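Note that one protein chain is taken out, while the other chains of the complex remain in position.
In this document, chain identifiers A and B correspond to the written order of the chains, with residue numbering beginning at 1 in each.
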Amino acid sequence: MKLKTVIKLGSVALASTFILAACGSSNSSGKKTANIRESAELATMDQSKVTDVVGFTQLGNTEEGLYRIGKNNKIENAIATNTKVSDGGKTYTFTLRKGVKWSNGDEVTAKDFVYGWQRTVNPKTASQYAYIYSGIKNADKIASGKADYKTLGIKADGKYKLTVNLERPISYFKLLMGFPVFFPQNENAVNKYGSKYGTSASTTVYNGPYRMKGWTGSNLSWELVKNNTYWDKKNVKMDSLNWKVVKDAGTALNMYNSKKLDQTVLSSEQVKQYKSNKDYKKFLNASTFYIEFNQKKDKYFKNAKIREALSLAINRDQFVNKVLGDGSVAATGLTSAGLAKDAKTGKDFAKQVDVKSASEYNLKKAKTLMAEGLKEEGLKSIDFQLMSDDTTGAKQTTEFLQSAWEKIPNVKVSLSNIPFKNRLANSTAGKFDTVVTAWGADFSDPISFLQLFTSDNSQNNGKWSSKEYDNLINAANTTDASNTEKRWDDMVKAEQILLKDQGIAPLYQQGQSMLRRSNIKGIVYNSAGLNFDYKQMDVK
Amino acid sequence: MARYLAKRVFYLLLTLFLIASITFFLMKLMPGTPLNNQAKLTKSQIQIIYEQYGLNKPVWQQYIDYMINAAHGNFGTSFQFSNQEVSYLIGSRIGPSATIGIQGMVLGVVLGIVTGSISAIRKNTWVDGTANIISILGLSVPSFVLAIVLQYYIGLKLQWLPVAGWGGFASTVLPSIALAASPFATTSRFVRTEMVDVLGSDYIELAKAKGMSRMGIVYHHALRNSLIPLVTVVGPLAVAIMTGSMVVENIFSIPGIGEQFVKSILTNDYPTIMGVTMLYSGLLVLVLLLTDIIYGIIDPRIRITGKGA
């Protein structure tokens, strides 16, 4: 090859990149737009397949169900205009809004709800969120293959009337209706696109405030543009939202600082630096991190003193402020703070539970209790493993806990940081001594947390059990289900039992810190379910 | 030639077959499932999902299925993106990777040739020394450090080029530079050594004696003859680019193969991992074959025959 050829080839390559440069899009001014960072790709836009926060956020803003959940979990009518509850809270009759359109021109009718729900519970669809239908008539039977999916308790009466039958009253049922898994689906579109439905912007249909553009299925940026056929379009102020997937936190911050992003989630190190910035915003998620002690594998964890000693040795405030520093707060119990309020007093559930001993820091007491506990068990020392994920945050957590626990004499801790899915598998199989577990609520009701620790729950990995607790949870789900006040008391009592006995050691409630331009207004945040609703967002 | 080619293609296929098999069994050793939400599923639901992915069959059956499908370029459905064919996922990401990969390669090699030649001509002067230090630095600084530093100082502080993202030529510049470092260092050191050798050889002495100009000698004789062996390092350079792209694409948030690969590693998306592995292997094997053939054509000292390797 002659050198000239080399140079020629080189210039061809360069020229082709300049041509590429010419393809870059330019944004016309005068339109309201904002750039938002997402930290992972969008996996699917199929309501029956979605499993992660990214998907829920996109679906929640491009699709719409019976309600939208407003500020402080306020139920706002969306496609439903009128709701009638009867039969002791077991039957819901919705009247639907007329003239709501899908983006393919079809009208949104009661039939679409029936189709969507049936599709999700149909075992063939293998929806990983089908479990959330539990409580709706026949849902559990369908899931276990004992009934046909068509027997699900949902019925369309004409185009605008929808009836849902429950097996038992579900006090949080209306909240569920704001969750994308319960949104309607357009049968024509699902059939037309087949397995391609929801795998790209053009093979998905929309009935919400925005329509998606430019998502090819796995790319790192896409756009939500105002949906001009949306029934409430006068309240949609933004012309477009640009989503950019940026995985590296450092890169994202650099982009924010060079005005390429208008909203980005901060990593913990970044939070420390930006805490006093005017763009800094903090949100508490409805997810609690706690430690489970495996009482089945290690006999000594049956001793409440040992469990309590370990919990007392953890300085949670130091941990969330100095180690995590991402806006997380020390957890005082299992149910996350700000999740649900007492209907009567307006007091937060987590505050009402109030078991101080469960999350206190008292190393001296920890040492005494451990000594007593070891004596009772006839042991000289204990040596166990702490299991957690292998993410940076999880590693920091385990390293911190290790050094905190080893401050108690005769306690030795080894660490095991493994991938999320392995951790889950080991937890379920009982292959651990202690494990850091996180649970996020799907809807804003304490039961979402509390049902985890009934004796027979598959998520109760440590096998802590209490008859009284089981009875209280059972009552809350059945006999007291329609009595708001009593049900509430049952749940408060149950959590108090769990915490007093230190069945788990609550650790922290996850916080999310972000930078958002201060001229951005109107984004609704809720700690559970659909976190961020951009419908009423505006740039001032 | 034809016999040689047939033989090489046979080995190429054998290599790919072996890689596919190794990858498959390594994947089977790994824990993890396609389920994101395992905690909340019933047994029968898990069963159904396993059936969908064909994970309920015996391993040997899965292996045969996988190999047959792989031969048709079908690597199954991604665990991470529901209903997305792995081949489609990968296909949609080749463009950006190829763009920055080729740009980085061209930039690195061209700069490397220039630096290496100058180094050799001005052997043992300060020019040579500086060039040598720069090329060793290119080998000594991890690409992710280089990428982060470039992004922070040139992107954010000086605002000359976009910090990250994909769109337009400007956004490809920093990633290409970050990728170019390693090929640049390799090429420049390689060219220098070759050129020093060539410049010391008899026919250059002869050209000198004939009174040819210095530039003429370098251009007509030295450069050409020292560039021919450069073909042999194209394979290693391609590997360097692949390796680099994994970190560089991540840092600059470029929708490419490397980024996809790292993501699929972290999310246990095995079908995608296998797909990308086969793509990388296929590319590398092809590049090696091509360089061998090209080398045989352009270097008259080597004549490929059917015999031997």
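Here is the rule we go by: a contact is a pair of C-beta atoms (placed from the backbone, for glycine too) under 8 Å apart; a residue touches a chain by one contact, two chains touch by 3 or more.
As a working rule, contacts and distances are computed from a predicted model.
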Quiz prompt | Per UniProt record, name of the chain withheld from view ["Quinol:cytochrome c oxidoreductase pentaheme cytochrome subunit", "ABC transporter permease", "FeoA family protein" or "DsbE family thiol:disulfide interchange protein"] | solution = "ABC transporter permease"
Practice problem: Consider the whole complex, including the chain that is not shown, and state which of B:Ala6, B:Ile22 or B:Leu290 touches that chain. | Solution: B:Ile22
Quiz prompt | Which residue of A:Phe400, A:Phe449 or A:Trp488 touches the chain not shown here | solution = A:Phe400
Exercise. Using the definition of touch stated at the top, determine which of A:Asn186, A:Thr204 or A:Ser267 touches the missing chain.
Key: A:Ser267
Quiz item: Which residue among A:Asn188, A:Thr368 or A:Ser416 touches the omitted chain?
Solution: A:Ser416
Practice problem: By the contact definition given up top, give the residues of chain A that touch the hidden chain. | Solution: 249-250, 253-254, 267-270, 272-273, 276-277, 318-319, 322-323, 390, 392, 395-396, 399-400, 403, 415-419
Quiz item: Which positions on chain B touch the chain that was left off?
Solution: 11-12, 14-15, 18-19, 22-23, 26-27, 29-30, 123-124, 136-137, 139-145, 148, 152, 193, 196-197, 200, 202, 205, 235, 239, 242-243, 246-247, 261-262, 265-266, 273, 276-277, 280-281, 283-285, 288, 309
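Please note the rule applied: only the chains that are shown with their structure count from here on.
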Practice problem: Round to the nearest whole Å and give the separation of the Cα centres of chain A and chain B. | Solution: 38
Quiz item: Along chain A, where are the residues that touch chain B in the complex?
Solution: 1-3, 6, 9-10, 13-14, 17-18, 20-21, 23-25, 40-41, 43-44, 46, 49, 51-52, 123-124, 126, 128-132, 143-145, 195-199, 216-221, 244-248, 250-251, 254-255, 257-258, 260, 419, 421-422, 424-425, 428, 458-459
Quiz prompt | Complex contacts: residues of chain B adjacent to chain A | solution = 31-33, 35-42, 44-45, 48-49, 52, 80-84, 88-89, 92-93, 99, 102-103, 106, 110, 148, 151-152, 155-156, 159, 162-172, 219, 223-224, 227, 250-255, 259-260, 263, 268, 294, 298
